[in-house]
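Since the structure comes first, as structure tokens, the remarks are kept for the end.
Missing here is one protein chain; the remaining ones are kept as they sit in the complex.
Residue numbering begins at 1 within each chain, and the chains themselves are lettered A, B and C in the order written.
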Amino acid sequence: MAVDQVAPAARPPFFYDPRVRAIFFQVLVLALVILGGAYLVNNTLANLARQGIASGFGFLDTTAGFGISMSLVEYSEESTYGRVFLVGFLNTILVSVVGVFFATVLGFLIGVARLSRNWVVSKMANAYIETLRNIPLLLQLFFWYFAVLRTLPSPRNSVELFGSFFLNNRGLTSPSPIPEAGFSTVVISFAVAIVAAFFVARWARKRQEATGQQFPRFWAGLGIIIGLPLLAAIVTGFPLSWSVPELRGFNFVNGMVLIPEFVALVVALSTYTAAFIAEIVRAGITSVSHGQTEAAFALGLRRSPTLRLVIIPQALRVIIPPLTSQYLNLTKNSSLAAAIAYPDIVLVFAGTVLMQTGQAVEIISITMATYLALSLLISGFMNWYNQKMALVER
Amino acid sequence: MSEQSQDYTTGQHPDLPAPITSTGVIGWARINLFATIPNTILTVLAVLLLLWLIPPVIDWAFISADWSGQTRDDCTREGACWVFIKVWFRQLMYGRYPVDEIWRINLAYIIAVAAGILLFVPGLRGKPWIGLFLLAGFPIIAFYLFVGGSFGLPDVETPLWGGLFLTLVISGVGIVASLPIGIVLALGRRSKMPVVRSLCITFIELWRGVPLITVLFMASVMFPLFLPEGMNFDKLIRALLGVMFFSSAYMAEVVRGGLQALPKGQYEAAQALGLSYWKMMGLVILPQALKLVIPGIVNTFIGLFKDTVLVLIIGLFDFLGMVQLAGTNPDWLGFAIEGYVFAAFGFWIFCFGMSRYSQHLEKKLHTGH
Amino acid sequence: MSMNPHGQESSASGSQMAISDEVAIQLNNVHKWYGQFHVLKDINLTVHRGERIVICGPSGSGKSTLIRCINRLEEHQKGQIIVDNIELTGDLKHIELVRREVGMLFQHFNLFPHLTVMENCTLAPIWVRKMPKADAEETAMKYLERVKIPEQAQKFPGQLSGGQQQRVAIARSLCMNPRVMLFDEPTSALDPEMIAEVLDVMVGLAESGMTMLCVTHEMGFARKVANRVIFMDGGEIIEQNDPEQFFNNPKSDRTKLFLSQILHH
Partner (left out) sequence: MKVLTSVFLAGAAIAVSTGASAGTMEDVAGKGFIQCGVSQGLPGFSNPDESGNWTGIDVDLCRAVAAAVLGDASKVKFSPLSAKERFTALQSGEIDILSRNTTWTLVRDTALGLNFAGVNYYDGQGFMVRSDLGIKSALELDGASACVNIGTTTELNLSDYFRTNNMKLNPVVFEKADEVVAAYDAGRCDVYTTDQSGLAAQRQKLKDPGAHMLLPEIISKEPLGPVVRHGDDKWLDVVKWTLYAMIEAEELGVTSANVDKMKGSDNPGIRRLLGVEGDGGKNLGVSGDWAYNIVKQVGNYGESFDRYVGPKTPLALERGLNALWSDGGLQYAMPVR
């Protein structure tokens, strides 16, 4: 049988052509999804129309008429529902950022303690991790809120700390700073100090590369960042006065207050997430093989540069991706605020506004879209970071 | 040393006991507790912390706690009032499920536990079948047992379901339903077809990107509007749907991890043997990938199990919800702490047990691979 | 034969086995790119039934890609690949048919670790050839005996040594009763003492008249069984000849350089 006889193959029958199959299948799936979606949308519209339920996003301009206990931006009862969204959103961001900060610090501490050669410390860290991560966060939140709230005194019997901080069951009241003329100088000098510290570090690195001489850039940088604003403050005569809280009626006026809902939420979120971060940190550090330490020691590096230049960069590469997803979890978990009256987006927007207007579809969609956007932002950052690290790896 | 070594000829050194400072209790303590001065300080501080923390808790929970009685008046002592838990125990476990019908729940538990134990018997043949039964057959049996209305069992409405039972139902349905959906989504996400892939990615990232609480809100206030007039789902079913979407997105990512962990050679060898896509997946790839991700599945289950408490926010009385309900009963005010401690303990036992199991599996897979 | 510019294969005589006139594999002007990278450049090759061809060349020369195109693990973008008179196109049916007839061995064996040796061998016969289980097992046993490990049939691949695993892989391919076997560096992941046992099986296979395409650097094997050696570099076939001529009298400088590197080490 000669090869020459094989004619160029005819086009395969369409049902055996993978491209045709793929297109057919995809069109089918897409059609099903679109049909399903259209069915749901149609039902929803019909339901809304039949019962005369208002729809659309016009409600965002309506006056809210209710108060919110904590707001980072100007808010009053006359503000609109749109403003309520902003207030809730910012409160969500605030509690997430603060929670992430404390969770990271606590998590790294406990993760390192878990690896400590001290038996008691290591076991205690282990007990912490195993206890906290195996109990639902909501339960812990109730504990921190109700159990701790009950033990705090009423405002009249506040615990006084340093003369101007007051702790009671309305929260922690502290003096609030009031900037005066010249305060901007201090702020500017702070910014300048950060830039300067950055350049000093760069100069130090360049010099080390060129001459081999080393320079204590960390301490120098710290000195600049603290020293320069301090100097500016002294020169301008401390242009900051404090509004000291005082008890009037049955609550404190003036000063600023950290409401207990915020404190409970931050404590619960950060202690819970810290348990997971601790495990991540431990896994990250143990993932760097002991051979790396030995190799660094054998090269004559001392302990601190070994950690700084060899171990930590490698451990971080393992730690950062799961750490980011913990940050993501913490942000999403902050929605539990709704259970303890912290005015986050779920409580004030998906809660109060939803009930006032009854526009469930619009409001739940906005809320979910907001969280989705936050998640995509964080995971986008994570992907960027991973790619960067992967490049470094090769 | 040098004098000693002279006594022996080469190759004749007997074993000497280790110095006392490196063995036994003292040696252990020296190494693990008092290696350096900072270490010693740390040890002392830690022990002080424990001494400050633990005795009051033990005293409250055991020594001065009340254990017997029927009413709150029996709680006379300083410590915890476990009578509260005792009186409410049935509700905490089964909600308001009719007393005469509770045997149905227990029967389902027994079947599940028995099948579960069989899974642990080493060397038993047909474990995959038991697994399949737990995932496919058992839910059907449980469904008819719990809901009733057929086989001569009286109907039990879902608003009566509650307590730990409801928690198990929600997390169980979530995990069992999410497995097949998650597998399909994971395969879709790795598909070469752009439309399928982007649909799967959208679905997965959508549910993973939002908190469960908003999903549950959506289930409770938005789903009803999606359905045509005159048709609606039970509130529990709606919550279950929400939980299913949510957990299948997470499951998809777990399964995808397993698919990615398989070397490319496995796909190629299967193709070279002439297996079609679905045969390759069903016979070669998925069996391996799923086995690889069992720990991940268990971890997802733990997460889901903990997350189910959120259903109390939409008014279902799960384990924690029932504890809260009991705590606000006018006859039993002031014992909320006992309730919360009991709930925490219950959740902890389940989650800790499962996480130990998953760690054990991970180790086994690690060595057995 | 006009399609083949070299036309040397008929003179091949490295082996005692007869070569039929029947064409098993035919490649005409095959090109392949990975993105912008041109991995296969105008490959023309005719393999007759019963021929045993060894392909060698430096790493990255496209030799693995070439044989992976033959059972469509890689898709070529230009030219014709015809296996057993079936042209490889997008047609799923054709791909399926070709894969049934072409067995393949991998560098890393690629046994399925979750199946026993026996199950590895019977998987494809049962599911692709729709063979009854008992028949499939009988066939599998026959080939396991042929690769000299019938006693390992109930073990899992993880319990075997590398050499044993590769022999199982050979048996697994043979169970499909292929007309052509492709070998992608079958011994390069093995410890030296295990290479011999795999090569022995391969020699046995060659002697039975199997059409074989083998990417390998085992030059001893090439001398012993190949009736043609192909040298590839930069995605092209540089030279092909019978082993005698190829090793003793290479024509191209690139071949000479390559041979000097692998033979004098």
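One rule holds for everything that comes next: contacts are C-beta pairs under 8 Å (C-beta built on N, C-alpha and C of every residue); 3 or more make two chains touch, one makes a residue touch a chain.
If you're wondering where the values come from, they're calculated on a predicted model, not measured in any experiment.
Seen in the complete assembly, the chain not on display touches A, B.
In the complete assembly, the contact with the undisplayed chain comes from B:L160, out of B:I111, B:L160 or B:M193.
Within the set B:W103, B:F143 or B:F345, the residue that contacts the chain not displayed is B:F143.
Among B:C75, B:I170 or B:V221, only B:V221 touches the chain left out of the display. Interface note: of A:I23, A:A54 or A:L72, the residue touching the hidden chain in the full complex is A:A54. On the side of subunit B, the interface with the absent chain consists of residues 91, 96, 136-137, 139-140, 143, 147, 149, 157-160, 176-177, 180, 184, 217, 220-222, 224-225, 227, 229-237, 313-315, 324-325, 328, 330, 333-334, 336, using the contact rule stated above. Interface with the hidden chain, as seen from subunit A, comprises residues 47-48, 50-54, 65-69, 77, 146, 149-150, 152, 154, 169-170, 248-251, 253, 260-261, 338-341, 343, 347, 351-358, 360.
Here, only the chains that are shown with their structure count from here on.
Viewed as a contact network, the protein chains are fully connected, with every chain touching every other.
Closest to the protein's overall CA centre, chain by chain, comes B.
Between subunit B and subunit C, the centres computed from C-alpha atoms are 49 Å apart. Distance between chain centres (mean CA atoms), subunit A to subunit B: 26 Å.
Once the centre of each chain is set as its mean CA position, subunit A and subunit C turn out to be 55 Å apart.
In subunit C, no residue reaches two or more other chains under the touch definition.
Shared interface positions of subunit A, i.e. residues touching 2 or more other chains, are not present.
Of all residues in subunit C, only 1-3, 22-23, 26, 46, 80, 82, 85, 87, 89-94 touch subunit A in the complex they form. By the touch criterion stated above, subunit B contacts subunit C in their complex at residues 263, 265-266, 268-276, 279, 283-284, 287-288, 291, 368-369. Partner subunit A is touched in their complex by these residues of subunit B: 31-33, 35, 39, 42-43, 46-47, 49-50, 192-196, 199, 205-206, 208-215, 217-218, 221-222, 225-229, 302, 306-307, 309-310, 312-313, 320, 336-337, 340, 343-344, 347-348, 351-352, 355.
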